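Every protein chain of the complex appears in place save one, which is left out.
Entry: chain A
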């Protein structure tokens, strides 16, 4: 594509323009001749699968990476961004997904961290001034909160507001937001969108990275699509359909309906949970999962879905109730559940699913050691062969089985977590948000994989906040509310409306 965008823009000169940016890492071309322009007061959506180069571009923008090649122009003048300080001087600020706030300091101190107004006594902070300044910044973004509240008392959405306030206090003119709604509720998302509109009106430009199609069309003024480190196209939302965007992102047609081969009749009972109650806040849970089924476990975040999964797997203690798996009662630690054939694919794969510093091979065989090496003697070559087989079967994109797993993209890391239970020969797969932070291509691959697993006689219990996915993929679903099962939906009853209706608080 040419650099000249086929669309008219509000201002003739971009606020910031990147031309021909390239960035190479050992073995990977993260960015390949990417050009990218941000105009004043626009929301510029940055789209691409994981590993497409969004993060790298973002890091080049904010000076965390130095581009190997390329030019930067600020209001038409050539500039250099060689450090985060350079980027800050140009008014570029990034709101990362993981916030950089100090939990036990208050909002005002966090906003002015390192730039605190000095008090009369050397080494002290002028409390009155810092609070007043913070108040002013918070007012400017319409965030009504006492600036002396410590940050650890704030929810995710409020912490995000503090991050934005911090950026604004540094006179940010370009705000880069990385999946800002990933951890927000619908209501919080609305508030964020209102704030974005307000910032736009003040002439602040926003570079917005998202995986959610609805947001792209609701917010975006322009869209840049990246794939494999290259800029594929720049378009206006009005000129494209979601399907076209998906095709640009993945470079092939992806079936967004997640094909599923539903069994004619349900298989044998595999998991039966009776009256399960646990100190983690779930009570009287009754659930059944049969072979060949994908059973959804829905409900709002905090309704106890993950707690049910962890209790079944033995990861949390149980007060009362019974878990019958494959005809036998189980109670105990995860190693027992795992040996009997239960697999848990936890929500936070980095902290709970993987040893990030170890190799792909090490991670793939870790749950299958007893099965692969019944004598107790470990054989590195055999482990490697098993890993190579899984890498091929799951199409894990890695240079080799020896690659450190932390260097893979989110979707491929998720495949490794699933692969480790394939190697273990598990019969019941409990997925906790299996597609969180995963791009569309990897998503449909993972669903195809789950479909194949249950077709071969396994079963799946799937927790997901993406109701569309539950509706497309599951045979039936339980809906949780406040630690209890609020209802059960059969295949024909499984609609987004029904899930929301059952899961809502009736306060």
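Note that a residue touches a chain if its C-beta (ideal position, glycine included) is under 8 Å from a C-beta of that chain, and two chains touch if they have at least 3 such contacts; residues count from 1.
Heads up, the rule we're going with is that contacts and distances are computed from a predicted model.
K.L.:
Just go with whichever of "AIM24 family protein", "Putative circularly permuted ATP-grasp superfamily protein", "NADH-quinone oxidoreductase subunit N" or "ABC transporter permease" UniProt uses as the name of the absent chain.
P.N.:
Its record in UniProt gives the absent chain the protein name "ABC transporter permease".
K.L.:
Among A:358, A:395, A:452 or A:491, which one touches the chain that has been omitted from the display?
P.N.:
A:358
K.L.:
From the list A:239, A:268, A:333 or A:496, pick the residue that touches the absent chain.
P.N.:
A:333
K.L.:
Per the definition of touch given earlier, which of A:13, A:283 or A:404 contacts the omitted chain?
P.N.:
A:404
K.L.:
Considering the whole complex rather than only what is displayed, give the residues of chain A touching the chain that is not shown.
P.N.:
With respect to the unshown chain, the touching residues of chain A are 25-27, 313, 315, 333-335, 337-339, 344, 346, 351-358, 362, 365-367, 369-370, 373, 376-380, 399-400, 402-404, 406-407, 420, 424.
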